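Quick one: the structure is below, questions incoming.
Heads up, one of the protein chains got dropped from this complex, but the rest are sitting where they should.
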Amino acid sequence: MKSYIVASSAIKIDRYYEKGYKELFGDAVEELYKYVDELDIDTLIISSMASELIDHQSNPAVILSDYMSIRDIRIYRVESGEASGAAAVQLADSLIKAGVSKKLLVVGIDKLSDLPVSHMAHAYMALKDADYIQIQGVSPLAESAILAKLYMREYDYSYEDLFIWPYTMHQNSPETPHAQLRFKISPDSYKESPILAEPLRLLDSYPFGDGVSILYMVSQEYLREYDSAVSVEGTGSSNDIADLASREDLLYFKTVRRSFEQALAMANIDKSHIRYMEIHDNYTPNAFLIIESLGLVERGEAPEKFENSMINSIHINLSGGLKARGHPWGATGIYQIHEIFSALTGSFKKSILGEIEYGLAQSMSGIGEVSYCTILKRVK
Amino acid sequence: MVDILSDLKAGIVGWGAYIPPYRIKAEEIGGLWGFDPFTAKIIWIEEKAVGNIDEDTITIGWRASKYAIQRAGVDPSEIEAVFVGTESKPYSVKPSATVIADALGIPPAKLTSDLEFACRAASEAIRISVSLVNTKTAKYTLVIGADTAQASPGDVLEFTASSGGVALVIGSIENAAAIIEDSYTYVTDTPDFWRREHVPYPEHGEAFTGEPAYFNHIINAVKGLFSKGYKPSDFDYAIFHQPNGKFPLQVGSKLGFPKEKILPGLVTPYIGNTYNGSALMGLAKVLEEAKPGTRILLAPFGSGAGSDAYAITVTEKVLEKRDKAPKVVDMISRKIYVDYARYSKMRNKILRYMR
Partner (left out) sequence: MFEKSPAKIWRNRDVVYRLKYTYCRRCGKSFYPPRARCVYCGSQDIEYRYSSGRGVLKEYTIVYQVPKGFGEQSPLVIGLVELDEGFRVVSQIVDVELDKIRVGMRVEAVLRRMFVDGPTGLIQYGLKFTPLPQ
């Protein structure tokens, strides 16, 4: 028994001052109707990291379904920090495999443009312990900056060496229709970029934007009704020590490796089968740590080996990643799956990828305190 | 030679001080507000210590207390009274002493209070402590004099109002580095310097703060102490409340003390007036350099007004305690200069919205 993604929609990630959570959700649902005639769903899963923090809206699943007059179905709201979307997809997969749901929508949604940066930084800080860590003003930004410096020192890289990541992400995003920042930058653009937490600059960070992405997933019995489909072949998830200081090996995301191993085992494939990955590059150093933690290269080698948005022969973050495609928190994990689905079914980055069979979406929260790996396979 | 009278004595078992490292020069303040260039020289103030934006009487008092407890060599659980004398309380209602006590691990069964008497509240707590120790109400007490004193920008007081604090652990004379032999207090209703409710800065009577207030009360307190059988030559050091560098020299001279006995305990010219820490800062410094057997006159003063005079004798124990915590001279020489803008930011003088 597997679950299948048969359609997806993704609104362009942008700053929509004129639309709230409800209206953006409505837009994304209407977008989905371009690909399917009807949405006769029995389950709705909403992934949002911050509707309470930003919009003071609890229970978004109730409010959003009510807005579209979608009634008398199962509704669930999933939250797992920045990886909420991935968690939601994996729960959707489980509901379908269990036979509980047959046709469902997984919606990732968050709006990061309604409030000033300091409010967003405050909401982002909520990912860390509320009793002892937040009082220091520490968020994953500060932690990632410390990781960057430790990494640069350990493996003798300069800041410019690591800037290959943002540069490459901006090479990719102009060809991503839903990306927030669709412009190229030059290898020395960092010189004009404000410092967020040294050495990390604005160009090392994801932008704040609004986004909604929706997946339409069905059980096997409905597969024949659709022209395109990918299966959820493997899922994996792992959690680790929540704060940076208590970890013993700081330059390695255990959760990334564990969740990847689990997903590969469930999919019964080797990592060499996967030619395309979307990974969670919330900040530049984390991108390289993820690549190394996935086991794609030896530790310390990722910046050197990363060329043309590839590691060895694997394409990474062709969307432009969190850096340039964007990172509307609870929606990001869904955008990743949308991209893999679109690539596998031939409507995204086809000139680069050609026909591929497998894709990996790796999502995490903070500095890898939890990670989810989802492997998709083209069915038709 | 004076006989040490009576058994009702207590001692300073440990002392500690904290002076923030930031300094603003007197000419920076005077230059901005159009004071004539000699004002600072005349009152003898060179620069003052500035507390950082995240410091206040509680944080300063805590640090001085930590050092005092280190020197005292007592366990916090043996401290049975905590007093904070200050005129810059972080809360108008909620004692600073409870925060400091809990942060030091001093258990709940204790007398605790914040005291107010302008700059001499901590001194009042010293007198109270002597009684508590002698009546065996408290084995040890912790007395803290700390302030982040504020003056209205442009007021002459702004030259000297600074941040800093001193803490004393007071207990029986067995473990004392210095014995409080005797004391005398002289208090009247004298409105030389005051601050009304809800108002950020104090007002003062300028010259009126001199003769009728500072000099009148210190002289009467010290004379009251002398009447118990002391004279100036019995003292090796004379430490006075020091609102600037000039007043202590003047009052000391009136009382018959030569400059040499006053200068060692005079720190205001370099760090400003730490208000409740003022005279006590001079005491801390002297305890860090005086020989055992020397006798100190300590005369704090607080506006409103009142003064105390203490006869304090240094014991052998001071030698082993001195190096157990940072010293005043080292803290005085540790400096990071700031300009008026940064000083204003640090001391919350700039009207702003919370960011």
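As written, the chains take the letters A and B, and residue 1 is the first residue of each chain.
Everything below uses one rule, namely that a contact is a pair of C-beta atoms (placed from the backbone, for glycine too) under 8 Å apart; a residue touches a chain by one contact, two chains touch by 3 or more.
What you see is a predicted model; the values in this text were computed from it and never measured.
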| item | value |
| --- | --- |
| Residue among A:Ala145, A:Ile214, A:Ala331 or A:Val379 touching the omitted chain | A:Ala145 |
| Given B:Val13, B:Ala26 or B:Val99, the one touching the chain that is not displayed | B:Val99 |
| Residues of subunit A in contact with the chain not shown | 116-119, 121-122, 124-125, 129, 131-133, 135-139, 141-143, 145-146, 148-150, 153, 194-200, 241, 243-246, 248 |
| Positions on subunit B where the hidden chain makes contact | 20-22, 52-56, 58-59, 62-63, 90-91, 99, 102-103, 105, 326, 330, 334, 336, 345, 352, 354-355 |
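Just so it is clear, only the chains that are shown with their structure count from here on.
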| item | value |
| --- | --- |
| Chain centre separation in whole Å, for subunit B relative to subunit A (CA means) | 59 |
